[in-house]
Structure formats: C-alpha cells, structure tokens
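Inspection log for the structure reproduced underneath, given as structure tokens.
Missing here is one protein chain; the remaining ones are kept as they sit in the complex.
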Amino acid sequence: MRGLAGRHERRWAAAILGAFGLLALLPVAVRRDDVLNVVFLILLSITLAESWNIVAGYAGQVNLGHAAFFGLGALVARTLWIGGTPIAVALAAGAAIATLFALLIGVAAFRLRGAYFAIGTLALGEILRTTINNALPEISTLPAPTIATYRLTHRYYLALALAAVSVLAVAALAGSRLGLGMRAIREDEEAAEASGVGALRLKLTALALSTGLAGLAGGLFAFYHISYYPSHPFSPHWTFDALLMTFIGGVGTLHGPVLGAVLYVMLKEYVALRWVDFHLLIFGALFIAIVLLLPGGLVQAAERVRRLVRR
Amino acid sequence: MLEIRDLDAAYGDIRVLSGVTLSVGPGEIVALLGPNGAGKSTLLNSIAGLLRPRAGAIRFEGEDLNGVRAHLIVERGVALVPEGRRLFGSMSVEENLELGAFAPRARAGRVAGLERVFALFPDLRDRRRQLVRSLSGGQQQMVAVGRALMTSPRLLMLDEPSLGIAPRLVRSIMESLVEINRGGVAVFLVEQNIQAALGLAHRGYVLESGRIAGHGPAADLLRDPHVRRAYLGPLAVRE
Partner (left out) sequence: MSVLAQQLLLGLLIGGLYGLAAAGLSLVFGVLKVLDVAHGELIMLGGYMAFFVVAVFGLDPFVSLLVVIPLSLLLGVALYWGLFGFVVRADEETRVKNSLLIGFGLALALHALAVRLWTADERSIITPYGGSVISVGELSIPVVRLVSLAVAFALIGGLHLLLARWRWGKAIRATAEDWQAALLTGIDVRRAYLLAFAIGTGLAGAAGTLVTIGYSVSPSIGLEWTLKALIVVVLAGLGSMIGTFVGGLLLGVAEAASAAAFGGPYREVVGLVIFVVVLVVRPRGLFGR
C-alpha cells in the first residue's frame, strides 16, 4: 500500500475538507430533500468506511464484525435520545459504549490472526445481532412531537461534521507516530514487535478509534431514521458495505474510502432504480477483480494511469 | 549430467547466490560444502524447481530445467531429499515411500523400487506400517532417502542428511549413498559434516556467501585451507 505517511494524507484531507466545505452550502443552494438524502447517505458511508479502514488499512486486520459497533452506537444513542437526553450527549454515549465493548473483546480477539480474526469478529457481530433481534423485536419509532420537529438539514450538517471528523482522524493518525507504528505492524508484525513496538497496545488503540467512529456513525443513523428495527444496524451488510467501499477505493489510504463511498452510493442509487439487485452483482465482481488484480483499489488504478500518462 | 552456469538466486531483495557455476557428471558423487547461510539449500531448491533463479542456466542431460515446475523436474530424474526430511508425518512408512513413486515414470517400477529401498534399509521393512512421526531421526532420514529413491532418479540430491542424526546412523546412511551410487545414480550432497561428505565424494565444491570459493577432487579439498575455514571458522586458517 502507500508508503508515504503524513504529507500525502494531509493534501488529500485538505482537498476532501474543501469539498465538504462546498457541500455545506448545498442545503442552501438545493432545496430538494432527495438530493440531501443521497448526500447524507454518502457522508454516513464515508464515516463508516473510514472507521473500518483504520483497523484494516492501518493495523492490517480484517474486522468482519464492524456492524456490531455501528449497531451499539445506534442502540445506545437512540435509547438515550428518545428518553430525553440531548442528541450530542446521546451520540457521545453511543460511541463510548461501542469503544468500551471493543476494548473488552479486543484483547481476546487480537489473539487471533488473519482469517481467524475475521471469522471470529463476524461471529461476534452475529451474536450481537441475534441477541438484539430477540430482545428487541419491535420496530423503534420516534415519538410524534419529535417527528413534528424533524429537520433534515440538522441531520445533514451532523453527517457532514462526522465525515469531516473521520477524515481528520485518519489524516492525523497517518502522520502520527501511532500511525507509523501501526503501519509497521501491518507490514511485518514479528519484526515490529522485536523492535519494541507494542503491537497489542497499538492494535487496541486502532480498534478503539475505529469503533468509536463507528459508534458515532451509529448514533447518526439513530438520529436520522424515523423508524427502524433495532437489530437492523447490527446487520452484517453494514460491515460488508464498509468493506466494499474501502477496498474498491483503496484500503490503507485516506481518500480511498471516500472515493469508494461516493462511487458505491451513486452507483447503487443509479442501478437500483432500474435493476434492484444487479448492483450487488456488479460490486461483487468488481470487488473480486480488485482483490486479484488491483489490491490497492481505485487509488492504485489512478496511480498507474498517472504513471502511464507521464511517459 | 547436471550443469549449472552463472546462477543468480534471491529471496525478495536478498541476493543469495551469485554467478554459481558447477557440474555433476554421470555416476559421480559430488559434495557441496560451506558454512551456514552460504546458500547451499538455496542452490538445491533452485535446481529442484522450488525457487525460480534470477539469472543463469540449469541444465540436466542437456535440457533446460529453469522454469520447469518442481514435480516435472522429479519426472525428469532429479530428486531432492530436503533439509529436515519433510516427510508426511500422518502417513505410514510404506505410504510415504509409495508416494515417492507417484509420478508416471516411477509408478511402473513401484513394487521393485520398494523392494530396493527395503533391501537398502532393512530397518524400514519391519516398520512399514508404522506412522512416520513415531520414528527416530535416523529412521526418518532413511524414509526420506527411500522416498526420493522411489522416484527413480538419475541424480539424487541431499540437503544436510546428517543433521540431527546419531553418528553411527550417519555412517550407515553415507554407506547407503555409496551403494545407491554404485547402482548408477549420481549423487549431489550438501553437507556440514566435511569428513563424512568428502569421505565418499569424488569431487567437491565450496560455497561461501553465495559464490563458489573452491573446487577439486575430494582428497585435495580435505587439505585445502578454504575448506578448513568453512569447517572450523576463520580461526582455522592459521596453521
């Protein structure tokens, strides 16, 4: 993957944040709810993808239980918010619980390597989903007064802020000593350990950051949707979406997940209008092609094109 | 029979062999000596097809081996007894030996081949049904050599066969190599045990840091200061 930490990321972060700045003006320029909803979805996806990217791209582990933290964030935030807590506090609480859970299982989970870590986290995610599904089978709907005062633009700006936070967090991480340490582990764990990098501590930090962001995204989800089944945000398809977006864009880079998220949501919206399930078929095939041929995703593809053009 | 010219081999960015040139004639026993890390295993692995060399030529009986897949190299008549034996622990002695005769050319002579191996290593006949992982190091080495013999090779290569084996059994294995050679099979032997290796070899090469540092008839090499350095370390040269 990309070897340069810091400078590249910073430039991309600036560009993306600039784009976000423009997006901030969107609700003023365009008064259409459907456009705002699509952009909201893109921003939520960016947050989710970037959060997954932290563990996968920087610490090198494929976490297939990511939805569990998204779901926990949503669950806690929703419960608190409907109960009267201000949304900011509810969001923070959601993120905190998600992170706490992550740290609790993290020590055991990181004893597993590679594929075992992946399937272990998958199982954990499914355990949570099934349990919530059984414990809270009824749909969660916002009370009428809250629906009356529902403002899409509030959700929109919150999504924008969260996406910006996730981009900044990854940018800061990439350039920091923490990020470099993580990269060392990803390249060669044993060598890194031997040279004094505390692998477990770094991985746990990455996990904490990743799941905290996922928890916030979950809270955003809870804030946005008027009604949904409490087990829905625990569904593995949220993990898979984040995975697809990150890989297609370019895992381990800052802008990869952003590109992937934009492409994914736009394509899904476009294709879904005409053929409901083809987009998954297309993405499945695209994903396979990328894993085999272009492990660095679109970012790597762009690099190659740039090099070709330069000749 | 085996001709290697200007061979370069590397693992990733680490260059292991540079410009290695050597040969093994039909019916010869040739030893390859050298300190740890000199690249001896790498050379054998390259010939056997487990590693693709970066440059140079490997020719066996006039045909290019470079780039040929390992199991096809076995089919052509080159067999390697790898370092550490690498037997199939969950299978019996007989099963391991029979797998040696897996390839079509060897399969025809399977039954006769098995008899030959048991004649060479009588210990194994009694233990034919025993699981290989329950055997001693020396017995496992016999199975490893036997398995390679079952491929009906014309060139037999061995990577450190004496490693971890009791001295009495080392002698026995070396004797069996002479026996095998008398049957018309050329032997290319990598060994740290200089005495044992040069005791039965006709010729030898010395490999140091990936390059050939000396070669000649076995008797000459025994007296050579280069060789003594490889055997005893840098201190030995002071005579």
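By letter and in written order, the chains are A and B; residue numbering begins at 1 in each of them.
Convention: a residue touches a chain if its C-beta (ideal position, glycine included) is under 8 Å from a C-beta of that chain, and two chains touch if they have at least 3 such contacts.
Keep in mind that this is a model prediction, so the values were computed, not measured.
Peer 1: Using the touch definition from the header, name the shown chains in contact with the chain that isn't displayed.
Peer 2: Every shown chain touched by the left-out chain: A, B.
Peer 1: Which one touches the absent chain: A:21, A:86, A:114 or A:198?
Peer 2: Checking the options A:21, A:86, A:114 or A:198, the one contacting the hidden chain is A:114.
Peer 1: Hey, which of B:10, B:57, B:91 or B:163 is the one touching the hidden chain?
Peer 2: B:91
Peer 1: Which one touches the absent chain: B:55, B:99, B:200 or B:222?
Peer 2: Here the residue in touch with the unshown chain is B:99.
Peer 1: Among B:32, B:80, B:174 or B:221, which residue is in touch with the absent chain?
Peer 2: B:80
Peer 1: Which is it among A:130, A:146 or A:176 that touches the chain not included here?
Peer 2: For the chain that is not drawn, the touching residue is A:130.
Peer 1: Using the document's contact rule, name the residues of chain A that touch the chain not shown here.
Peer 2: 62, 108-109, 111-112, 114-116, 118-120, 122-124, 126-127, 130-131, 133-134, 236, 240, 243-244, 247, 275, 277-281, 283-288, 291-292
Peer 1: Spell out the interface residues on chain B facing the chain that's missing from view.
Peer 2: 48-50, 69-71, 74-75, 79-80, 82, 86-91, 95, 98-100, 102-103, 106, 147-148, 150-151
Just so it is clear, only the chains that are shown with their structure count from here on.
Peer 1: Distance-wise, how many Å sit between the C-alpha centres of chain A and chain B, to the nearest whole number?
Peer 2: 54
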